[in-house]
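Following this message is one structure expressed as structure tokens.
One chain of protein is taken out of this complex; the other chains stay put.
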Amino acid sequence: MSFNTFGRVLRFSTWGESHGPAIGAVVDGCPPGLALSEADIQPFLDQRRPGTSKFTTQRREPDAVRILSGVFEGKTTGTPISLMIENVDQRSKDYSDVAKAYRPGHADYAYDAKYGFRDYRGGGRSSARETASRVAAGAVARLVVPEVDIFAWVSEIGGDAIDPAQFDPAEIANNPFFCPDPVAANRWEKLVDDARLDGSSLGAVVECVASGVPAGWGAPLYAKLDSELAAAMMSINAVKGVEIGDGFAAARLRGEQNADPMRPGNEGPVFLANHAGGIAGGISTGQPVKVRVAFKPTSSILIPVETVTREGEASDIVTRGRHDPCVGIRGVPVVEAMMALVLADQKLLHRAQCG
Amino acid sequence: MSFNTFGRVLRFSTWGESHGPAIGAVVDGCPPGLALSEADIQPFLDQRRPGTSKFTTQRREPDAVRILSGVFEGKTTGTPISLMIENVDQRSKDYSDVAKAYRPGHADYAYDAKYGFRDYRGGGRSSARETASRVAAGAVARLVVPEVDIFAWVSEIGGDAIDPAQFDPAEIANNPFFCPDPVAANRWEKLVDDARLDGSSLGAVVECVASGVPAGWGAPLYAKLDSELAAAMMSINAVKGVEIGDGFAAARLRGEQNADPMRPGNEGPVFLANHAGGIAGGISTGQPVKVRVAFKPTSSILIPVETVTREGEASDIVTRGRHDPCVGIRGVPVVEAMMALVLADQKLLHRAQCG
Amino acid sequence: MSFNTFGRVLRFSTWGESHGPAIGAVVDGCPPGLALSEADIQPFLDQRRPGTSKFTTQRREPDAVRILSGVFEGKTTGTPISLMIENVDQRSKDYSDVAKAYRPGHADYAYDAKYGFRDYRGGGRSSARETASRVAAGAVARLVVPEVDIFAWVSEIGGDAIDPAQFDPAEIANNPFFCPDPVAANRWEKLVDDARLDGSSLGAVVECVASGVPAGWGAPLYAKLDSELAAAMMSINAVKGVEIGDGFAAARLRGEQNADPMRPGNEGPVFLANHAGGIAGGISTGQPVKVRVAFKPTSSILIPVETVTREGEASDIVTRGRHDPCVGIRGVPVVEAMMALVLADQKLLHRAQCG
Partner (left out) sequence: MSFNTFGRVLRFSTWGESHGPAIGAVVDGCPPGLALSEADIQPFLDQRRPGTSKFTTQRREPDAVRILSGVFEGKTTGTPISLMIENVDQRSKDYSDVAKAYRPGHADYAYDAKYGFRDYRGGGRSSARETASRVAAGAVARLVVPEVDIFAWVSEIGGDAIDPAQFDPAEIANNPFFCPDPVAANRWEKLVDDARLDGSSLGAVVECVASGVPAGWGAPLYAKLDSELAAAMMSINAVKGVEIGDGFAAARLRGEQNADPMRPGNEGPVFLANHAGGIAGGISTGQPVKVRVAFKPTSSILIPVETVTREGEASDIVTRGRHDPCVGIRGVPVVEAMMALVLADQKLLHRAQCG
């Protein structure tokens, strides 16, 4: 099935293809009375916007969002908020290569197998362009959880990781990589540029922390906060792995190392560690919620790869066009948006059951 | 919210606590006419059953499943299948410690924060005992996808990994660790036993492969096959990380390394690699679907950990009782069950939309 | 699909067949901390219980409910509440007639067309016995909306209606028909008994009022309070029509007749009429919520009806066994239960979005 909707009571649905007239999202279930205008959304879209440096795709999209419903006199009404972003730079490119042969690592073959055919222009529905809709929806979700502070960064590109000792959140906005370590950012300039010039691409790891989440959001089982976050993050294009807290590293610890001891504090218990990433038994503990997300290198590269055509003949393919040499970079605002959307949904769900 | 249901058209709901009279699952949406009896389910429960070796909890549960509805004259009728497993060995233990103080790493504090109180007997709803219901439901799901072969194994315990060169699926059933490498299995005997004798616990990594999945199951976005798998696996107790295909390792590859080249084959395209883990753009490619799952060491240990009481006073706590020194081991049949449940659901969803 | 679940955040799933070992319901999403024991549920089951007068089926079922999960120390924990009712009086009847030929008006033919076969014992899943599960779940839902008072009655049997001038709620419990008009109750004794002796059956109309519902529950569109009530009532066996407020009679009024004028009152606006049945634009107005439900005469009758066999041959069929001459009578506690379940769900949904 298609199922282009995410969330349980704060739900959003996205629509649109890379090269159609527009893309958009409908956010349903937003509480009424929140101040909302395009100005609350646009800055987040600008963060994700392509064409802002040579390290991202050169497609020029203003990504200007319009609110078509759900807001009256500057406030949300509680009815669906329709957000639309027009596609502007749909360069009249020749897609005959992509139409004829499958790009390995892309969804081309899987789409044809499922649907019998596909919109091959720029990836169609499978394009990362869809994530603009998520970022717009996420900006609305942030208004639902004003008590929460969410920020993400790139912690690793092509296997080159930041130095945790150099971590400085203030640096994130100072370079085109959302990198909190200025030394790593310098290294990455050359690393990413080299990959770009090679016609290759690089993977990345994005980390995200949400602080201010009170204890008690989430659920014991299939709406577990960590399960919802895993679904949300893994639904982003190019993501292949998700960790909560220590993630796979926790599998190498012993029980006493992995415990997050507690001590009395002035406002409730204080944790002495956060291996759990702020979630125990599927429910937030009041500690910062921490997620790590692995982005594969984009499959759109200029280096020829062996493939087959729709007719089943052997071929080589290169993916010309305007592509991100490291798609994980622009994943940062998308990861933040998904974090906001999950937390806002869980907040409302918690309120439903527990008042 | 509680939301103890998973799946979209093949859905299952579980209920029950560790020390209540019974636990169970209701499987809804199963196709009619499938041969089903308790004998189709029991072997999978026996795999997960506690008390079968000194490397798992000593709680003695026969875990005998009863089918209470949805089957007539040996075949599924298309109506809900109610599965019940009685709790037998609810030893009259003293839970006053757990009632009074929070076990770090457990859901105790989070439950209290959410619900105001909790069933503290053996973890209540947050107990891994719930996973027996999943295994039972998963056995039904397997009947829905007879074309698929699913098997999982432990690939790493406490940081000690198997040697891929020694991988032999036939070995998995020959040791109490679901270990496909007999040499590693030998090492793990001492490793796990030492942890047990120390009153400590170990994490583990479980891998699962489903072969025979045809190309075309899944969906472009929020019902992506990988997103559903991530949600399913992360909903299992003690899981902190999920990878599809190469997972985090893909983030360290370049585009041309991570591509899965295709060549013509006798029955459609043949892939020359499977970095993607059998999923592209959220849809199966026809290659084996591969998942890796990180289990943390259980927090139930005999080594004292600093904590606070419900009244907010400092305390130390040890978790007496019968616990798994490495909860990931018994996670193997649970991971398989969740894989079966997701694939069965996706098969039916695919059939709904694409006929 | 099967979809044996109803509700959005307070959800219940039912399972079980007429002649299986048991039937049951799982209630998910119930707020924590509510006092709940079997004694809160049993009285409602006793109201619906068969065999209490000659005007209902003579099947003898104690309908004793067991709570298997979700309650600890007498209070709901917020986790799923599993309710089970054993089937006791499954008389070893000969069902070969029903197995061979389709009972007109029953689900027999439709089930075979859908599933290829069916559990023909006593109607299987399509038996009104399933409604016991709803009544049990409804008893839990009532605890979620203590501010609401729900009661239903039979207003018409076989076309013979009560006299509204004689309406006395106190009479409802005084006769086997849930009839608020003692004069009508007298008439119905003969009416129903005659139908029973004829081997025939009668339809009925059930009305239900919920008072105490505050203004603001419901939603503008597809989760409209009236839409949810219509789905809930039409999902009850034998129901063929649902009206909110004046229902079809409103279609014969002019706008000024159908308006519910408002005047200022001490505690907010006071309505001078309630044609709308307490719902405007899908949202409660604070007036009593009113529903009317039409039950057809049961199709299980001793008068022969023309039919065909599974092999497609002409036949006549009579439905021997123990049947209700007027199934609408025992529909009263079921209608009340569905009202409670819808209102409880809507209360929690309202709290989710509007705090």
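Just so it is clear, A, B and C label the chains in written order, and each chain counts residues from 1 on its own.
As a working rule, a residue touches a chain if its C-beta (ideal position, glycine included) is under 8 Å from a C-beta of that chain, and two chains touch if they have at least 3 such contacts.
Because the structure is predicted, anything quoted here is derived from the model rather than measured.
*Asks:* Name, in rising order, the residues on chain B that touch the hidden chain in the full complex.
*Replies:* That gives, for chain B, the contact residues 8-9, 29-32, 78-79, 220, 348-349, 351-355.
*Asks:* At which residues does chain A meet the chain that is not included here?
*Replies:* Touching the chain left out of view, chain A contributes residues 1-5, 9, 11, 13-17, 20-24, 26, 28-30, 32-33, 66, 68-70, 72, 75, 77-82, 114-119, 121, 124-125.
*Asks:* Going by the touch rule given at the top, which residues of chain C touch the chain that is not shown?
*Replies:* 1-6, 8-9, 14, 102, 104-111, 113-116, 125-126, 130, 156, 158-159, 195, 200-205, 214-224, 226-235, 237, 239-248, 250-264, 268-269, 271-272, 275-277, 279-286, 294-301, 303, 305-308, 312-314, 328, 349-350, 352-354
Basically, only the chains that are shown with their structure count from here on.
*Asks:* State which chain is most central when centres are taken as means of Cα atoms.
*Replies:* If one averages C-alpha positions chain by chain, the most central is B.
*Asks:* Whole-Å distance, chain A centre to chain C centre, using C-alpha means?
*Replies:* Here the centre of chain C sits 46 Å away from the centre of chain A.
*Asks:* Which integer distance in Å separates the CA centroid of chain B from that of chain C?
*Replies:* Chain B and chain C have C-alpha centres separated by 39 Å.
*Asks:* I'd like to verify one number: the distance from the centre of chain A to the centre of chain B, where each centre is the average of its C-alpha atoms, in whole angstrom.
*Replies:* 26
*Asks:* Counting only residues that touch at least 2 other chains, which ones in chain B make the list?
*Replies:* Residues 1-5, 9, 14, 114-116, 125.
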